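Handing you a structure now.
All protein chains but one are shown at their positions in the complex.
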Amino acid sequence: MSDRSDLTHVTEEGDAQMVDVGEKPDSDRRAVARGRIDLRPSTVEAIEADDVGKGDVLAVARVGAIQAVKHTWETIPMCHQIPITNVETEFSVDEAGVELTVAVETTGKTGCEMEALEGVSTGLNVVWDMVKAAEKDENGEYPATRIHDIEVLAKEKRELT
Amino acid sequence: MSDRSDLTHVTEEGDAQMVDVGEKPDSDRRAVARGRIDLRPSTVEAIEADDVGKGDVLAVARVGAIQAVKHTWETIPMCHQIPITNVETEFSVDEAGVELTVAVETTGKTGCEMEALEGVSTGLNVVWDMVKAAEKDENGEYPATRIHDIEVLAKEKRELT
Amino acid sequence: MSDRSDLTHVTEEGDAQMVDVGEKPDSDRRAVARGRIDLRPSTVEAIEADDVGKGDVLAVARVGAIQAVKHTWETIPMCHQIPITNVETEFSVDEAGVELTVAVETTGKTGCEMEALEGVSTGLNVVWDMVKAAEKDENGEYPATRIHDIEVLAKEKRELT
Amino acid sequence: MSDRSDLTHVTEEGDAQMVDVGEKPDSDRRAVARGRIDLRPSTVEAIEADDVGKGDVLAVARVGAIQAVKHTWETIPMCHQIPITNVETEFSVDEAGVELTVAVETTGKTGCEMEALEGVSTGLNVVWDMVKAAEKDENGEYPATRIHDIEVLAKEKRELT
Amino acid sequence: MSDRSDLTHVTEEGDAQMVDVGEKPDSDRRAVARGRIDLRPSTVEAIEADDVGKGDVLAVARVGAIQAVKHTWETIPMCHQIPITNVETEFSVDEAGVELTVAVETTGKTGCEMEALEGVSTGLNVVWDMVKAAEKDENGEYPATRIHDIEVLAKEKRELT
Partner (left out) sequence: MSDRSDLTHVTEEGDAQMVDVGEKPDSDRRAVARGRIDLRPSTVEAIEADDVGKGDVLAVARVGAIQAVKHTWETIPMCHQIPITNVETEFSVDEAGVELTVAVETTGKTGCEMEALEGVSTGLNVVWDMVKAAEKDENGEYPATRIHDIEVLAKEKRELT
């Protein structure tokens, strides 16, 4: 028995809109998202082969993720611009690829799960970009590369007194 | 037998860099990427319940995807800004969620698979944002929502004569 | 008996500046702006011919208007970045064209009429862009297309207690 | 006898899209747009009262217009990013307000009338912003301020040989 | 006896991060930065030769500086977006070049010295851009042009009660 009123950003007439948050109190909010990119074993080795090299691949992805968090209000059309007070990024490299977890905190009037999702999906795309040559086959295709399991792990909210 | 030279955007010293494309010829290039977002059946019904409402959810996601394609050079730190000549977006709604395919064409000196990937991942994030209220459970969590199977389907290249 | 001190963003020496709002209290503010684009009758028919098509022309213009509201601090050089809490857009299609009304709300230290004006003028420009082929004559000119009557309809302000 | 195919940026299915310009030749193109802002006589006097002051009001508007031209591909969702080779801005101040003419030139694959329109509407909005204090009445409203007659004056195109 | 914990934006593991400012109180903060560009005497004369011309060179640099202040959170990867309440710019032209001082004020949770530095370095770069033709020698080189002595002059902080 669903109806359109379940769609956050759509009016009764079906028009897209931003949600009115003017009456919402300021609150401490935190959201955590996670996702994975599958890579060839040889690419994972290349990432891990050298501390500096690894530092740079993941360092660039980390910067890309943080910047994406801050740009969410531009990238996702109906998102509000909220004050981001903290961003934590954690990359975990295993033999099958890289997992990225992004936690975002805000003191604003609305949640920050879209910011965490933007951080994860952009960070994983940056990893892809950094290892393109290693992942391509002889035809320039990417038979093994895949981004998946992007999800929101946790959300917290505490009203500011 | 992998080494760092397999990493596209890393110098021999391990520093991040853009690839020098000055010597590359202009060419017609096309890349297609695809991904999915799993949604609750009731959310899919809500999206489909009304032509206008559906139009707007997917229309906003379509705009978000197209804008993300054009902004790839800003979002992915080592990407070049290339002339995008065409963007095609196709949403397919089934009972389990939404699939998005994005094709990008350019006449530039480097490929456009990152642009297609950015279009897909952003478009799916916009869908998520538009249906947040319908996907949340009573605790504000997203037990069913998940983005996955983002991959590059095809790449083509033809040198301009 | 006017003098330069009437110009909001100009110092006594005639230099451009942002207004210092550090001492201003936070307040609830709302501004409404409106404008029109004149179109050929056949273009209006084309917009109205199909719900989905109409949905998309106006949906893209709506997204463009909302994004322009949020980007006002970048587009208008002396504007401050203020927290936008709500944006309402309303398109009215009649036989002679399209009228767009944009209402913006903020809880910041300065008014939001420039945000509302940016929403209106950008939204109308997007409509123009979407119907270019229908409005052009055989020489590629636009004899009938015109944007006019952009004005601020209302402003409200209530100090937060 | 209009139909949706008259709408430049809408597919047969009614979905928004960018136009495919991959097959279009490079060409020299020029577009000129113009618009007006009506102001109180006292505001016009204030603008004209001092060369430096006038310089700064219009100088800021000029910068705003030029930047808006370059940002059109971001502001108008379905626009392509094209190489802008020249922007000319001309302000004409008379007793009733300010008229702004913007000419844009490109060597790209598509026209630049949207760029010229963006330059005009943004430049006029910047003028409004710069003279807010002079235009407001005692209630903070703008009884006399109005932007109108925004139109495309001319378009030219010459294929590059 | 230095260690990595002295580096503001680096975790114990050596990863880049934004600083968590969630627990910091809102406060009034002000930062002032200053820098110089050395120019040929003939360029300085050209800047000063005409009030309007001078107005425009410095007016464009002033707009560039103010915009750079507002964009610091995008340009400096680990910076937070903070509410800028005031920006003051002062250009001082002497026979050897131009000195630019930028003061920035915020009510946010973190300091604004990076914003002031961004304003100074961008404003000086804009001056360089505006006088390129006057500074180049016959080989297109810039033997005399140099930006230097960019420093933070003062910082103030007062907790909001």
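Think of it as A, B, C, D and E in the order they're written, each chain with its own count starting at 1.
As a working rule, a contact is a pair of C-beta atoms (placed from the backbone, for glycine too) under 8 Å apart; a residue touches a chain by one contact, two chains touch by 3 or more.
In this text the structure is predicted, and so the values were computed from the model without any measurement.
One chain is not depicted; across the entire complex it touches A, B, D, E. When the missing chain is restored to the complex, the residue among D:16, D:59, D:76 or D:117 that touches it is D:59. From the options E:21, E:63 or E:100, the residue with contact to the unseen chain in the full assembly is E:63. Residues 28, 55, 58-59, 62-63, 66-67, 70-71, 81, 83-89, 105, 107 are the ones on chain D that touch the missing chain.
With the whole complex as reference, residues 14-22, 73-74, 77-78, 80-82, 108-109 of chain B touch the missing chain. Where chain A meets the omitted chain, the residues involved are 51-52, 55-56, 59-60, 63.
We adopt the following convention: only the chains that are shown with their structure count from here on.
A rotation of 120 degrees, rounded to the nearest 5, superposes the Cα atoms of chain C on chain E.
When the C-beta pairs in contact are tallied for B-C and for C-D, the bigger tally goes to C-D.
Work out the mean CA point of chain C and of chain D, and you get 13 Å between them.
Rounded to a whole number, the gap between the C-alpha centres of chain A and chain D is 36 angstrom. For chain B, the set of residues touching two or more other chains reads 52, 55-56, 59-60, 63, 67, 71. An unclassified topology is adopted by the chain contact network, corresponding to no line, ring, star or complete arrangement. Contact between chains, per the stated criterion, is found for A-B, A-C, A-E, B-C, B-D, C-D, C-E, D-E.
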